[in-house]
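Reviewing the structure listed below.
All protein chains of the complex are present and in place, except for one that has been dropped.
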Amino acid sequence: MMNKNILIKSASNFISFVMIIAFFVFSVFVPFNQVFPQIVSNYYNSLGWIVNLIFIFDLALKLILLANKKNNLGLFSEESLADYLKTYFIFDLLSIFPIALFPTNSLWQFVPLIKIFSVFNRISFIRQIILKFAPFAVVVQFLYWFIQITHWIACGWIKIDGINEQHSISSNYITALYWTTTTLTTVGYGDIVPHSNFEKLYSVVVMIIGVGLYGYLIGNVVSVITKRDPTHEHFISNLENLSSLVRYRNLPKSLTARVKQYFLYIWKNRLEHNESSFLQKLPDGLKLEVITFLKQDFIEKVNLFKDAGNEFISDLAENLRETVITPDEFVFHEGDFGEKVYFVIEGQLSVLTKNSNKEIAKIKKGDFFGEIALFKNRPRNASVKAITFCHLYYLDKNSFDLLIPKYPLISKKIEEKVLEREKQD
Amino acid sequence: MMNKNILIKSASNFISFVMIIAFFVFSVFVPFNQVFPQIVSNYYNSLGWIVNLIFIFDLALKLILLANKKNNLGLFSEESLADYLKTYFIFDLLSIFPIALFPTNSLWQFVPLIKIFSVFNRISFIRQIILKFAPFAVVVQFLYWFIQITHWIACGWIKIDGINEQHSISSNYITALYWTTTTLTTVGYGDIVPHSNFEKLYSVVVMIIGVGLYGYLIGNVVSVITKRDPTHEHFISNLENLSSLVRYRNLPKSLTARVKQYFLYIWKNRLEHNESSFLQKLPDGLKLEVITFLKQDFIEKVNLFKDAGNEFISDLAENLRETVITPDEFVFHEGDFGEKVYFVIEGQLSVLTKNSNKEIAKIKKGDFFGEIALFKNRPRNASVKAITFCHLYYLDKNSFDLLIPKYPLISKKIEEKVLEREKQD
Amino acid sequence: MMNKNILIKSASNFISFVMIIAFFVFSVFVPFNQVFPQIVSNYYNSLGWIVNLIFIFDLALKLILLANKKNNLGLFSEESLADYLKTYFIFDLLSIFPIALFPTNSLWQFVPLIKIFSVFNRISFIRQIILKFAPFAVVVQFLYWFIQITHWIACGWIKIDGINEQHSISSNYITALYWTTTTLTTVGYGDIVPHSNFEKLYSVVVMIIGVGLYGYLIGNVVSVITKRDPTHEHFISNLENLSSLVRYRNLPKSLTARVKQYFLYIWKNRLEHNESSFLQKLPDGLKLEVITFLKQDFIEKVNLFKDAGNEFISDLAENLRETVITPDEFVFHEGDFGEKVYFVIEGQLSVLTKNSNKEIAKIKKGDFFGEIALFKNRPRNASVKAITFCHLYYLDKNSFDLLIPKYPLISKKIEEKVLEREKQD
Partner (left out) sequence: MMNKNILIKSASNFISFVMIIAFFVFSVFVPFNQVFPQIVSNYYNSLGWIVNLIFIFDLALKLILLANKKNNLGLFSEESLADYLKTYFIFDLLSIFPIALFPTNSLWQFVPLIKIFSVFNRISFIRQIILKFAPFAVVVQFLYWFIQITHWIACGWIKIDGINEQHSISSNYITALYWTTTTLTTVGYGDIVPHSNFEKLYSVVVMIIGVGLYGYLIGNVVSVITKRDPTHEHFISNLENLSSLVRYRNLPKSLTARVKQYFLYIWKNRLEHNESSFLQKLPDGLKLEVITFLKQDFIEKVNLFKDAGNEFISDLAENLRETVITPDEFVFHEGDFGEKVYFVIEGQLSVLTKNSNKEIAKIKKGDFFGEIALFKNRPRNASVKAITFCHLYYLDKNSFDLLIPKYPLISKKIEEKVLEREKQD
């Protein structure tokens, strides 16, 4: 059943995509045809028919789906056929109005532009589908409306101002496009200006509506382009905060450098925790699945959990927390009270005795440490210091105590390790 | 008493509405009359009288209400008649200045424009009244000031620049309007420019004040229009977050699709929890009433509560939480510890045994499940998985324990169900 | 000592104010003198001397204060005389450069404009002093820079473009001002354009720097003006939230009206709680004083506390919370468990029995109720419902238990009231 649904979904997406392009071509042709009927009329009717066929096909599909109520995908789930026939059906019907039946310069030609309502809804669907390129999709979407708005205003200007017969058609169009752009961007050179009252009124409307809308669109595109990497923005803002510590509190250079490198490492490896607020929005089951996926490859790197079942992993994933330790930073000192056990995903650490500051052991990728805290309530019996950048996961006593009764095998493994290490001392 | 209050309130709203329109017409006529006295003077005096009568009626009503102190609706509640007479009364008095007593082109004509203060206050009231169309009302409100500002500046320009006798009055006005728009939108074609020093100073003032204000108004209208659907914005921002998970963490396609459908379902059914922060602002009693209303139809769908009293419903409503489960998602697994009982508002679920993964029962709209958790502190004895999108309400043990002593009947019903289900096992 | 400090402070503020005005006049005269030396030179030297004397006086005062270290007001507290002499002293010295010694069109005339640094600091002080008109002060401050920037650019243009001898000086100046405004607001009519290379470069610089700065200033002034009433903004945003409840959840009209009136009452009486986040920023002692002041008049309205000492009031003030109850809303129902005692600041309530819904008593301004909850852990023995809008303060059991051992007199009064009421039952 799932497969059939996905098939219908894919087909529906493809049709949406075709419709969006078809509408664009059509929306460009209609006003162009009004102002220069001599040029495009040959292709115009055929084009109109093709576009209409696409929309007819879509309408038919929609009606079939609604009638069968087989579609469980949430797309039209809240609509019933009866509701649809009473409300949006009329627009969809008007949008397939056969323009070929009327002369090319008649105003009837504009009726099928009611297709814009269908297209408006579908264009945001496209954005949902190509999730991987969402920011890029936003820009394309804005361009889609940009070009159409500019084109329509330019054609409107030619219609009102009349065609200058001494110049070629392309010259006429470029001049109109040029006037439109100077007006919408508020540059307003003033070499082409309205003369008649009607032209002036047209300019007034274009200036008020167009300028606002255009400014909004340009502002958005620019902001999307420049902010397309939020993790980088985040990194920069961290640096700015650090910078103010340096200026006002004279943080020493070596410490500053280490903090900077920490942020750099976090950023380059995309380890920021901004996912957690997003995950909170999901229902419990779905959240667990996503978290499990995100932490799966890390869990697999830890020897202890290599042959643990899926169930354990999903239980664990929910309780694990992430941290990054910079080189030469202590994870904990001998004598500290602590209740966390650490798992090493990446990097190398050394175990030191407090007095001699002597390295008594090395901890590598895949190892875990600090596990005594989970069984015995006593201070750390050694210090642990990072040699390289370390990417650690940790589990605190509370979470551990909840987990362990359910998984005696894992618990046993850890206890063995504890005994083994105690012997070494 | 309430009815009388509502009547007064409605009357007051209607008068506000009439005053706003009257002021608009008046504000358009006054400067127009100054620059083209030959056209409008015939209608002008009658118009002035009508507008004045409206404002006199309003002033009288206000005085009566304040004198009687019968108005308990919070509108003028903080004012006493004495306060009013000392402060705003003078403006309201000036605003009904009889313009007809003075020649139409005299500057005395401007005095009644002090009405703007009353109108300014009332216009935001209109916005409060038509709550259902609040975003639309904002646009209308902005247009109201847009048109007046543009019109006044245009009339000012004609007054200063003089009327071009060779052109018709409408031509003159359109040209002035056109100049105003090119200036306010900063397009500035430059085909119409100030020549005298006075004209130049007028342009300077228009540019500095007008450009800033106009930019602000246009920016606001555009932003209101484009952001008129905050739930959609919310949906888009969720998708963008999902998109970054896909890009940076390679979330698999099937999981991505499910998360996407969850957000889509939430959005289409308007189930987002952004209401809770709003409800926090209300006093306890009012909050309870609103919550009860919002959850009422859901409570009625649950068989268990069908004949429960209003009091129980309002008690319950405060403690119920909402969740949505996507198809194939587990609500809980056999063996989980859990303290929530679930009520099914919408959708279908199946009860599975862990080992055989066999469906042993179906749960439908109106049922409840997980109730054993409320009585016995033991792990779930079966898994529950959603078949379709499910809209659930749940109650945790703490809330339940607070409620139940007060409603023995409901408690008994639940216990019966528990016994019945235990027998089935 | 405090008095002397306040005197010094006031004097210092007054001098700041004079300096700001003096600098403005001076900053307007200097470039004007450069372009039209024939006009202002007569007054110019005297003006320069006056302005200089003001700044010399200020410098002297500052040096005396620093030398005596008597100033404890935090103004110059972090500076020592030695530090000052090493750093800012040179600027302050340059700023009193005697311009009269040099020809009026010499570039030496610009040296004293270094005064701008002193003025820049002082202008934000002015804003601190006139706290009551802070938003207005921001606008004045922006205007202060607006006018100067525009004036300087206009004078620069005249200097470069040369004076048109056929026109009067005022014509010349207005034209330059007009060019400056069209450029800075980006209107750019193009009737006055640069011709020489130098003029073009001047325009380029004005456009890049000026346009950005001007846009920023205008944007800020507009936003300050339109946002000068944050409580109104808050009210509007509440209404917008309500509006979306009405649209999406069909909240019934009567309930909507009551919620609306609640927000209206809250706003009109400025009872919003946005002060609390501000108060959190103050140290404990100061916070207590401010809270005590804010709640003082309310406490005085409650009969119970009328003759309580200041100490009790300040203790109480910290623990009181505010609430507003709308007409017909229940504060609590008979049978509810509750631990709050309420004090009536404003409004009227009625006590109802649950069964008969009969009013058995009225509660008025200055009364308190619900006090049994403080002594006996049992459900409310009656319902309380608001008749009018009620402004209540409440105290919960925990806070009460902390307070009462310290004030046996108050405690006794309450207990007497409890006994008296129990008898009535």
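Observations
Per-chain numbering from 1; labels A, B and C assigned in written order.
We take it that contacts are C-beta pairs under 8 Å (C-beta built on N, C-alpha and C of every residue); 3 or more make two chains touch, one makes a residue touch a chain.
A quick note: this is a predicted structure, and the numbers were derived from the prediction, not measured.
Across A:S10, A:T87, A:N241 or A:S276, the residue that sits in touch with the chain not pictured is A:N241. From the options A:N13, A:T185 or A:T231, the residue with contact to the chain not on display is A:T185.
Screening A:Q109, A:T175 or A:S314 against the full complex identifies A:T175 as the residue touching the chain left out. Here one chain is not drawn; of C:P112, C:G156 or C:G188, the residue touching it is C:G188. Considering the whole complex, the residue from A:V331, A:A382 or A:I414 that touches the absent chain is A:V331. Looking at subunit C, the residues touching the absent chain are 6, 72-75, 77-78, 124, 127-128, 131-132, 134-135, 182-183, 186-190, 193-194, 197, 200-201, 203-204, 207-208, 211-213, 215-216, 230-231, 270, 275, 278, 281-286, 289-290, 293-294, 406.
Against the chain not shown here, subunit B presents residues 186-190.
Within subunit A, the residues in touch with the undisplayed chain are 146, 170-171, 174-175, 177-178, 181-182, 185-191, 218-219, 221-223, 226, 232, 236, 238-249, 251-252, 255-256, 258-262, 264-265, 268-269, 323-327, 329-331, 335, 388-389.
Here is the rule we go by: only the chains that are shown with their structure count from here on.
Overall, the chain located most centrally, as judged by its C-alpha mean against the mean of all protein C-alpha atoms, is B. For the copy pair subunit A and subunit B, the superposing rotation over Cα atoms measures out at 90 degrees to the nearest 5. Counting every residue number used by either copy at the subunit B-subunit C contact, under half are found in both chains. One finds 40 Å separating the Cα centroids of subunit A and subunit C. Across the assembly, subunit B contributes 182, 186-190 as residues in contact with two or more other chains.
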